[in-house]
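As you look at this complex, bear in mind that one protein chain is not there, while each of the others sits in place.
So that you can tell them apart, the chains are marked A and B in the order they are listed, and the count of residues begins at 1 in each.
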Amino acid sequence: MLISRRQFLKLASLSTIGAVACNFFDEEEFIAQSPVRLPEDLVTGIDNWYATNGNGPETEGLLVRVIEGRAKKVQGNPLFPTNKGVSSIRSEALLQELYHPDRLSGPMVRTGPRGSKESFVSSGDWDKSLEILYKKLYSLVDHDQMLMITGAKRGSLAFLIQEFTNTYGGNHAVCKSVDELVYENTIKKVFQQEKFPHFDIAKSDFILSIGGDFLGTWLSPIKHGRGWGEFRQGEGRSRGTLIHVDSRFSLTAANADEWLPITPGQEGKLALSIAFVLLDEGLIDKTIADDLTEGQGSRALIDFAPDTIGDQLGIPHVRHRSTPDIIRETARAFAKHGQKSLAIGGGNAAAHTNGSFNMNAIYLLNHLVGSVNTEGGIIFNPSAPIPELNVSLKPNSMIEMESITKKITDGGVKLLLIHGSNPVYSMPADLRFKEAINRDDIFVVSFSSFLDETSQMADLILPDRVTLESWSNDIPDPGPGFQVVSMGQPVVNPLPGINPMAFGDILVRMGHELGMTDNPTFNNASYYDLLRNHANRLFSLQRGSITKPNFDAFWNTLLQRGVWWDLESIGDNQTLEIPSLIDTIKQKSEPAITGPSGSTHNIFYLVPFEHISLTDGTNAHMPWLQSTPDPITSVAWTSWIEMNTDTAKGLAIKEGDIVNIEGANGETISAQVYHHPAVPPTVVSMPFGQGRKSGDVYSKDRGPNPMEILGMPHDKHTGSLAWASTTVRITKTQERTPIPKFEGIVPAYATSEEEAIAKVTNES
Amino acid sequence: MPKKFIWVSLGLGGIFATTTVVLVAIFILQAWWGLPFNVLGWNDPPVQPIAFPHTQHVAVDGISCAFCHRNVLEGDSASVPAVELCVFCHKTIQGDEAPPEIQKVIDHYNNNVPINWEKVHRLPDHVQFSHEPHVRFLTETQGLGLEAACSTCHGQIRDMVEVEQVRRLKMGDCVDCHRNNQHLTENTGITDCTTCHY
Partner (left out) sequence: MAIQHKWGMVIDIDRCTGCQACVIACQAENNIPVNEKVDFLSRRAKQWIRIDRFWEGEYPNIKARFIPVLCQHCENAPCEPVCPVFATYHNNEGLNVQVYNRCVGTRYCANNCPYQVRFFNFFNPKFPESLKNQLNPDVTIRSRGIMEKCTFCIQRIRRAERTIEGKEGRVLNDETMRDGNYNPACVSACPTETLTFGDLNNPNSQVVKKSKNKRNYRLLENLGTDPNVIYLKKVDPHHQKEGHHA
């Protein structure tokens, strides 16, 4: 090998300096590059912070630090009314989505058998790939045979998807298994609201939370967290109290002043029992009480008297009190703070066959103490400032998904477009979605940026731009109680060699080429133009936080701030009708728990939960999210099953033992046991989010997903998946592997009373 | 073979070996404390892809340093100019009948290919250096002109056909200056390790 003098010098300096100091001496270390063109705002070594928005289920206003065209750090946008300058772990990981080693570099077509990673080859340039899609859309005779499956979307993209399916004539479905349908339905019934309301946690004095892990994963944890800091130690207020009722020890339970374990599915009865105490002891306004009960007073709820139903709820003797006493004390504490008391619930309380009953009962409590539309209570959110942005694509229920899957199985769908969701992975295994689309007469187009379980089944993959590269807007849901429109801009360009195309652009172009131009939406040159048009509508309102004489100035300010809001436009609080409590009482039903039968000593309620960072598994390919320790168990990179320490010891199961878990549908998965001192003895818990069968090195083979053994029980009223309503049989296997967890990495360094690390006082 | 011959050759070899070791030691020690001797091409100014004469641009044309190295007044690195900036002038200056070196620049521009200059000064990764405060200190507090400020570390660039490193830029170099000027700055932590190492 010939070495030039220059190379020799490089090698020589490499070895000397490399031995002394740090690493990474790349070729680039020795050059200073003159780019051909240099944008004015690019100063080498100086960072720019661009405002944009996160694209997840909860909208976050973000600031992204960009140095020399590379995104370096994501932080919250301080102007943004919901997250106010902070960000979640999920937003942090947008950087890894952007620079993920396994991102698809461009459009791909399938050449081999369906479902194999090796079947895909690059399909060349975009024009060629879009031609394939165009031909499929054009040649489809019966447009009813087109089905588009997307994730839950809001803002202009939701509008565009809706316009496309309406104009073209196809069908549309939103696929998300851990959905908020029951909650949404409850809000409609109890408060007659379309939009999720804002919980005024910051100004509340007492929160009774049932089921929903609102500090961890439920709805909008970052927004709740902003309120939480104030709730606990805000200036000029006394410390708020949280009582959390939950069948598992969630992050919210860990932070509550009191955690009341309960038998899964009994949450509604508890709420009505509390209502009984409120009425019976005359703790609330008599007129409200009469309105709600049609004049019957506590007699209407006599079946729910604490002494009558106390034994059915499964609440243990927390602080050595009997269950009826616990209910009465909780009710009194709740009533004491009047309009500053908040009753919220969701999560596993809603994920039962009687979920709607549970949720109705919980939210009615707010009416009893009058904390609806008041400071420190539940505050309604207005609809979007312009109708185009009011479109919100909400998940379809499990029953609807069943009929959609049946239609695919029966050959009723010839063209399937899938964007922003991974139904093969995230839907319960019993839906058999993968088997449904595994047929020859269906053409599947995926818009995923990664090869996941669903895109692997596709015929054509047209990778979308990732969040930090795309134009977007969004309406936060739940919002902060007034109108907010968030705006997202590309903060960086795709890396060289990565050639994605925005989904919105593809839809606009297809609409245009298919001659759908009667609909003005498809007269836009691009998705960007559509966003600008919608922003123009917003500009012409001439109100809110940005008022400018001309649109260009408005647009620039909007991009700079990343958000528009109008404090004056608040939720509708005029037409509130208080629903009758009697209706809810009539709905009373016991949860139908399904599961294996036989001897009961090893049968447990299965209460799954959303993983703190992976949530339902859509983010499982981000290494940071995988390496985030679960806050309670500190387990990372794997799935686990939480068992009460004493119960596990009783079954001779050690920590790390692999157990077989037989579920409601007869299937069995196996997972490692974590000894958890705070899980109720009758319950085991498992996180959603792992169990990816294909995909990249980060997400693959990381333990099972409880979705595989749930079967498909559903809420009676909404058809939403009742994912907390099954039991499982646990049987020990002979295998055992250590659990990857942070716990124990740092040796216990001070645990005696005097040297306590986390000191506690009882004076606030 | 006579014994004497062996002794002589061993002696000569010993002298030769000792000399080599001493020379190498001197070379290493000298390179440790300062710039290495210019032996066998060590420490030659790097050969640039385009022979850019600072003599012409600075000394003759009188272009300010910050015109091309435009980040030096605001950013961490002084930055080399975009090809665009070169062509901005060279479109008209010797545009038609360009000498080969200028033609190279124009080719880079037309073909949309960046120029990879060889670095002359390079600091290891564990040193965090920002030009901006140094230039600000030298011009505002010390009252030097911009070119004089740059020359403090980079030498008389205006006289260099090929730019070479003139100061060692070892830690001692930095600390000497920081120590001597500590009383002149507001920052008392100027000789602290975390001024540069973090």
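Simple rule for what comes next: contacts are C-beta pairs under 8 Å (C-beta built on N, C-alpha and C of every residue); 3 or more make two chains touch, one makes a residue touch a chain.
This structure is a prediction, so every number in the text was calculated from the model and none was measured.
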Q | Candidate in contact with the missing chain, chosen from A:225, A:297, A:412 or A:719 | A | A:225
Q.
Which candidate, A:556, A:627 or A:733, sits in contact with the chain we can't see?
A. A:627
Q.
Touch as defined at the start, partner being the missing chain; which of A:135, A:188 or A:239 qualifies?
A. A:239
Q) Tell me, which residues in subunit B touch the chain that this view leaves out? A) 74, 124-126, 128, 130, 132-133, 136, 186-189, 192-195, 197-198
Q: Quickly run down the residues of subunit A that touch the omitted chain.
A: 20-24, 45, 49, 63, 65, 67, 70-76, 78, 83, 85-89, 92-93, 95-96, 98-101, 103, 215-216, 221-222, 225-226, 228-229, 232-233, 239, 241, 249, 251, 254-255, 257-259, 261, 316-319, 495, 612-613, 623-625, 627-629, 631-632, 634, 636-638, 644, 646, 677-681, 738, 740-764
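Keep this in mind: only the chains that are shown with their structure count from here on.
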**Q.** Cα-centroid distance, subunit A relative to subunit B, in whole angstrom
**A.** 53
(Q) For a test of understanding, state which residues of subunit A touch subunit B in their complex under the given definition. (A) 5-6, 9, 17, 20-24, 29-38, 43-46
Q) Of all residues in subunit B, which touch subunit A in the complex? A) 41-42, 46-47, 71, 74-77, 79-86, 108-109, 112-119, 122, 124-126, 130
